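Worksheet: the structure to be examined is printed underneath.
As you look at this complex, bear in mind that one protein chain is not there, while each of the others sits in place.
When the chains are written out, they are named A, B and C in that same order, and each has its own residue count from 1.
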Amino acid sequence: MTSFKVGILGATGAVGQKFIRILENHPWFKITALGASSRSAGKLYEEAANWIESTRMPDGVKSLTVLECTSNHFDEVDFVFSGLDSSVATEIETDFAKAGIPVISNAKNFRTDPTVPLLIPEVNPDHIEMIREQRFTADGSGWIVTNPNCVAVPLTTSLKPLYDAFGIESVVVTSMQAISGAGYPGVPSLDIMGNVIPFIGGEESKIRQEPLKLLGKLKDGAVRYADFPVQATATRVPVINGHLLSVTVSLKRKADQDEIINVMKSWGSPIHDLDLPSAPKFPLKIFDDPRYPQPRLHADSEGGMQTAIGRIRQAHVMDVSYIAMAHNTVRGAAGGAVLNAELLVKKGFLK
Amino acid sequence: MTSFKVGILGATGAVGQKFIRILENHPWFKITALGASSRSAGKLYEEAANWIESTRMPDGVKSLTVLECTSNHFDEVDFVFSGLDSSVATEIETDFAKAGIPVISNAKNFRTDPTVPLLIPEVNPDHIEMIREQRFTADGSGWIVTNPNCVAVPLTTSLKPLYDAFGIESVVVTSMQAISGAGYPGVPSLDIMGNVIPFIGGEESKIRQEPLKLLGKLKDGAVRYADFPVQATATRVPVINGHLLSVTVSLKRKADQDEIINVMKSWGSPIHDLDLPSAPKFPLKIFDDPRYPQPRLHADSEGGMQTAIGRIRQAHVMDVSYIAMAHNTVRGAAGGAVLNAELLVKKGFLK
Amino acid sequence: MTSFKVGILGATGAVGQKFIRILENHPWFKITALGASSRSAGKLYEEAANWIESTRMPDGVKSLTVLECTSNHFDEVDFVFSGLDSSVATEIETDFAKAGIPVISNAKNFRTDPTVPLLIPEVNPDHIEMIREQRFTADGSGWIVTNPNCVAVPLTTSLKPLYDAFGIESVVVTSMQAISGAGYPGVPSLDIMGNVIPFIGGEESKIRQEPLKLLGKLKDGAVRYADFPVQATATRVPVINGHLLSVTVSLKRKADQDEIINVMKSWGSPIHDLDLPSAPKFPLKIFDDPRYPQPRLHADSEGGMQTAIGRIRQAHVMDVSYIAMAHNTVRGAAGGAVLNAELLVKKGFLK
Partner (left out) sequence: MTSFKVGILGATGAVGQKFIRILENHPWFKITALGASSRSAGKLYEEAANWIESTRMPDGVKSLTVLECTSNHFDEVDFVFSGLDSSVATEIETDFAKAGIPVISNAKNFRTDPTVPLLIPEVNPDHIEMIREQRFTADGSGWIVTNPNCVAVPLTTSLKPLYDAFGIESVVVTSMQAISGAGYPGVPSLDIMGNVIPFIGGEESKIRQEPLKLLGKLKDGAVRYADFPVQATATRVPVINGHLLSVTVSLKRKADQDEIINVMKSWGSPIHDLDLPSAPKFPLKIFDDPRYPQPRLHADSEGGMQTAIGRIRQAHVMDVSYIAMAHNTVRGAAGGAVLNAELLVKKGFLK
């Protein structure tokens, strides 16, 4: 496999640091450029970043000089990962795409764009064809791919087998979200220690909308959204990593508990045989022990890339209830973007 | 008001200690007898109890000699509060009732008995008439009254205005429950620190069933249960006190958000004018700030006896979603039982 | 007792809010003016403050209009409490004192000033005479009194009986400090959840120096500092309120454990008979149970104004080791300042 030179946009932030950590020993991708705000630009990365990951800062990035996030500084990379804040992502990502530099973005800005794939490789790998509709450059060399919100990832991944087998009428979900989802400094300790905050601004609309695009069908280069309502309540709990969801689903075709569990357990990932380096062997882990999954015990399973499911049971209202959990900053952010990039390599979009 | 001599059954346990703390300065009730297991019987209370409340052990109980929980040791009390474990409550509470000693119980054993009131004074005060159907004694002097599960209390209290105004079709609820609900030693810190446990054994069936009895209509001395399904997911979170619920309700008569909020805010407690010492001035507090209620900030409001509501909003699935929260060991346990006793005094059942 | 009109400087900050909460039902002091930065000035307090106390904002302050912190806006108050940030306290407090408005300050700026009393009423009440040395105004009407750092308070209060009875050679102390000590937003949850931070900037020099002024002797209007070295290590732990100290002391006159414990237990507060409203009945509580004191159980004792001591024992190095603990934002900040004001009233400095 050819090695790719990659840049990280927003390299000093929480998501940017996670990209750097995840890519430290990546077999295909090598970080050669780091971009951040003008306040950091010009400094060595080890001076510019307040490193918050628990593993040491990789030696390979320490002495890279931080660049401003403009495409002209990144002409030697093959593509960039974007961990940019949404306040600046639209402008900067557009600049890179127009300059012919593919952008694999964790920002929310382009997720709803009709030509931009919102991608979970195990759920909708075919959506990458949408890239061909993008018009950032005349020759198609610059484009944008996004990964979903950190709750939408385990929610949609767990809904996918049910959607395919039974159809979905509606979903009610309550999330218990980890503090790392708010970045750094993020949630003040005085707010969350020994507490639950029953509201996360802007989160519930993403949970309601993103699964519908992810489960939509691609037709003539456009996604026909799935069509079912999602009622979401997003809460913050004193957990470091791992968003846990309590999900209740109404199915189009009724099924008993055994059939539902069987569908979940026997579900096969469409990218299983692609041997992507970051792909979990089992994208869905189904626990039989009702005490599981738990964020502190299971968020790191399979490198933080697995969605864990438990307590699948017939519901007294609607049809089926279960618990879903995934690592919010790996599977739900930087790790998901890296897996997207790996799929794009295999499919020939990156080369 | 005449003063009552009261006994506490299960006085060394977590619920028994909470009874002792709550009653320390009660204007009507004076603790004169403490019952516990034979292991503690014969010792002074201050030696028998591993006191876990954060306020000091009241002087009035320190030098009481702990008694065995048999009715013959309690012939001088007017009634007893029971914080007994369910493994022994059936036998002991029956013994006391048959001996003519009223039992105000927090145990679950008699909650589903067709002649035993399951009581929240603000919700179903008329159910105390069921006492007249009890046959523990020929003269009606011995009887049992119970209070509900700690999740059922805020759930049912918040459903009551909706049930009366619109009728209820179905309820989906996810609880985030405090560690104090598991007693002492209860939840190991290694299990819950920085974690969520998505299962509490035996809890969900109580959440499903108790609201139906509480909202039932009394007719000819028997309760006709309310009839709607409840789907519950009970989880444990790292919070000291205060169970928080994410509730979604389908209404029989449709209503818009303003009407629903108005019904919740204008609801009046049926016991408002009884001046019960432990009754909160506002049994339901409705927050407009979407960040509230929070267990650490609001569980102690109005002496821990208030149910706090927030985030009332039109739902995309079913009809309305909201957050409810109450102190699980006060409003949801010992404090609820004390309020029951106060109502029973006012209504002449205790004298 | 005449009622006093008081102003709060820094009223929207964490310390300012604590002043407002503590003074809500104060028998002598009534808040009539609130000062904050120009960003807040002109707004109603309920709009200007992000209220973080767990009890509701007192009605009495909600509709006060926030003023800028200049003395001309406060000409109707009898004195002010200052919860100002140290970056602005020197200038503003000087302005008020020069305008003839006494300042009872929690800020650190004037603590080391040779004419400004650093005051713990139970430790050095006579130091208030230093006020007469101050020259802010010609007639002595304007002056400043300060209270110590939140670790210095329990440390010095616990050292006082030992200092008087035996003399002190040296002290080694490790503090485990609550997150509320860092204000709001203060410590990010990602830094402190399930963690210890072994460093608090600027803290250790205050712990080393302030006890020496507090235990100093007043002579001719000036304090002769006590003279012993203190080695401090200040750490942050995941506790909401209550700083806990592990203290080891070398005494000038050697004593055995019984004598030391006896001195600690029999120590009497010099202000015991003044009946100050905020004074704890027992300024030092000595626990015999080695598990105590604990911040979560005991920080609120006696309204948060008590210093709790435990584990007094002969040491294998130096002479005696013990645990001390007090509520950092009450006893160690706003509550300490209020007690200072009460003493100043009794002694005729405020009238």
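Note that a contact is a pair of C-beta atoms (placed from the backbone, for glycine too) under 8 Å apart; a residue touches a chain by one contact, two chains touch by 3 or more.
Keep in mind that what you see is a predicted model, and the values were worked out from it rather than measured.
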Using the touch definition from the header, name the shown chains in contact with the chain that isn't displayed. A, B, C
Write down which of C:T90, C:N195 or C:N262 is the residue touching the left-out chain. C:N195
Among B:A41, B:M57, B:A99 or B:M193, contact with the omitted chain is made only by B:M193
Given the contact definition stated above, which residue among C:L244, C:A279 or C:V330 touches the chain not shown here? C:L244
Specify the residue from the set C:S54, C:T94 or C:T174 that touches the hidden chain. C:T174
Need a quick check: the contact residues on chain B for the chain that isn't drawn. 52, 179-180, 184-194, 238, 240
Across the whole complex, the chain not displayed is touched by chain C residues 170-172, 174, 176, 193-199, 208, 229-231, 233, 235, 237-240, 244, 246, 248, 250, 290-297, 310-311, 315-318, 321, 323
Contacts from chain A to the absent chain lie at residues 54, 193-194, 296-298, 300
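Convention: only the chains that are shown with their structure count from here on.
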Which chain lies at the heart of the structure, taking centres as C-alpha averages? B
Please identify which chain has its centre, taken as the mean of its CA atoms, farthest from the centre of chain C. A
Distance between chain centroids, defined by C-alpha means - chain B, chain C (Å): 41
Between chain A and chain B, tell me the centre distance in angstrom, where each centre is the average of that chain's C-alpha atoms. 43
Counting only Cα atoms for the centres, state how far chain A is from chain C in Å. 48
For chain C, which residues are shared contacts with two or more other chains? 193-194
